[in-house]
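My structure is below; once you've seen it, I'll send some questions.
The complex appears here without one of its protein chains, the remainder shown in place.
For clarity, chains are labelled A and B in written order, and residue numbers in each chain start from 1.
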Amino acid sequence: MKRLFPILSAITAALLAYALYQALVVAPTDAQQGDVYRIIYYHVPSAWTAFLLFFINFIASIQYLASGKDSSRRAAKWIVIAVGVLGVVVTFLPQVKAQLVSTGMRPSAMATTVLCIPAFYFLVGWLFPGDRLDVLALTTAEVGVVFCTIVLVTGPIWAKPVWGIWWAPGDIRLTSTLVLWLIYVSYLILRRFSNSAQTQMLAAALAVFGALDVPLVYFSIWFFRTQHPQPVIGGGGSMDPRMLHTLLISWMAFLCFAFLVCWSRFRLELLHREVEAVHAMKSLVGKDRVPVGTSLPLSRRPQ
Amino acid sequence: MSLWSVTLATLKKDIRLEWRSKDALNSMLFFSLLVVVIFMFSFDPLAEESRHIVGGLVWVGFLFAAVMALNQTWARELRNQVLDAYRVSPAPATALFLAKALGNFIFVSVLEALMTPLFVIFYNLRVLGPAWQLIPVAVLGTWALVVNGTFFAAISLRTRSREIMLPLLLFPISIPAVVSMVAATTSILTGEDSAHFYIVLLLTYDVVFTTACLALFEKILHAE
Partner (left out) sequence: MTTTTNALKFLYAAYIATWAIHAFYISTLVRRFSRLRRELKESGKPAL
């Protein structure tokens, strides 16, 4: 385990360097935007990574909330499976299919996205049992906020030279990202300021509220746009395949990087909880009498 | 002991207590007046664009007044361990939540009813669109703020800096509701667009979050 981290770091560094080379040298220059458009190779992968991390946080939060009782755990499992199955069925209904195609999405892509919900639910539940679920939630929230900050910083930096403005309130993607960032910053603040024994549960409830909020944010801004036409920052439409290729390489590199950062943050949190437990033990048992062999479930692989 | 009887009993108790003391009520009323006056000095009422921004000003004013009202929601219950009494009683937690939310709704609606004529006077408002639509917008919008506000106020009880925690949690989550309320009000005041979509979105928001609050409140109530 300890040797794996440096090896993965080296591989990730190489990937990131390769992605940078691809982004700055190999990818063709955009006809309209010139070379500035290359910001996209950092902006978009950061966004996708942030959304993936927040999605994992949402899944972990739901599992944490459901983990209290056996009945709620079973109910949650069946609901998640039902959501997956129904989602796939609905995607292929003729009316829905037509609607999706008109907005440029393939039904199979939508179906795969919906299937991610039960898939991630079971994967996360298996890999992170018990209290580790909450550590995962905290980790993905924090690292997600870091990547989201990058999206919000690079977005206006890209918009200014290309469209002449820093920000357009009707820009649906950037504005939705801003709201998502606000929700998760408030999540992190709640975690820090709460002095409840059930902080983890309160934070999980907030994460669920945040997830419910996101589609509503999207629709409210979407309709606002149709009434007040605004510039589309980030562009739409199809992309040169070489650009898409570079974008995917960049995303792969950033995913590996995000994985390493999350792993580090995860270990840091486990260490933090270990230290807190030691302090708690000391104050219960007495300063000089902490048994040396004492260890906590968190520091061992769960049975 | 049915859900509704407990809810009504708790609601009546809250209203009676509030009416007898009138402390909070009076200071809230004066605060609401101050907000309207400050806005009147900051955003020129006679400007051409004022009709387009009044929708936003009105709802920001209501939002501030609502946050002040919500911050006090649970404060009374903390004294004399009333909240602990609720937790050990057999009364359903959802009844307590509904009572609190309805009480806040009534309270904030009173504030809004008092602030609205002031806005009309200071900004010389005339409604160019279908005025009756303002009622569903007001009702749905206020409930959107109050239902989440009551829930987050309960969460904030267990944090340091209780008073600042509530708006920190409430504002991000309320953004779609605020966008809808403001856009709907502006559409109705200017008569330029239809508010129909926003009213439906507000209704969806209310249904989704009322359900979420009712489902999760029991856990929040029992958190140490």
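By our rule, a contact is a pair of C-beta atoms (placed from the backbone, for glycine too) under 8 Å apart; a residue touches a chain by one contact, two chains touch by 3 or more.
Predicted model, so just to flag it, every value in this text is computed and none were measured.
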Fill in: Visible chains in contact with the missing one
A
Fill in: Sole residue of A:Trp158, A:Phe209 or A:Trp251 that reaches the chain not shown, by the stated touch rule
A:Trp158
Worksheet, complete the sentence: In the full complex, subunit A touches the hidden chain through residues 34-36, 38-39, 42-43, 46, 143, 146, 149-150, 153-154, 157-158, 160-162, 257, 261, 264-265, 267-268, 270-272, 274-275, 278-279, 282, 290, 292, 294, 299
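Methods note: only the chains that are shown with their structure count from here on.
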Worksheet item: So in the complex, which bits of subunit A are touching subunit B?
Response: 65, 68, 179, 182-183, 185-186, 189-190, 193-199, 201-202, 205-206, 208-210, 212-213, 216-217, 219-221, 223-224, 227
Discussion item. Please output the residues of subunit B touching subunit A within their complex, sorted ascending.
Written reply: 148, 155, 158-161, 165, 168-169, 171-173, 175-177, 179-180, 183, 193, 197-198, 201, 204-205, 208-209, 212, 216, 219-220, 222-224
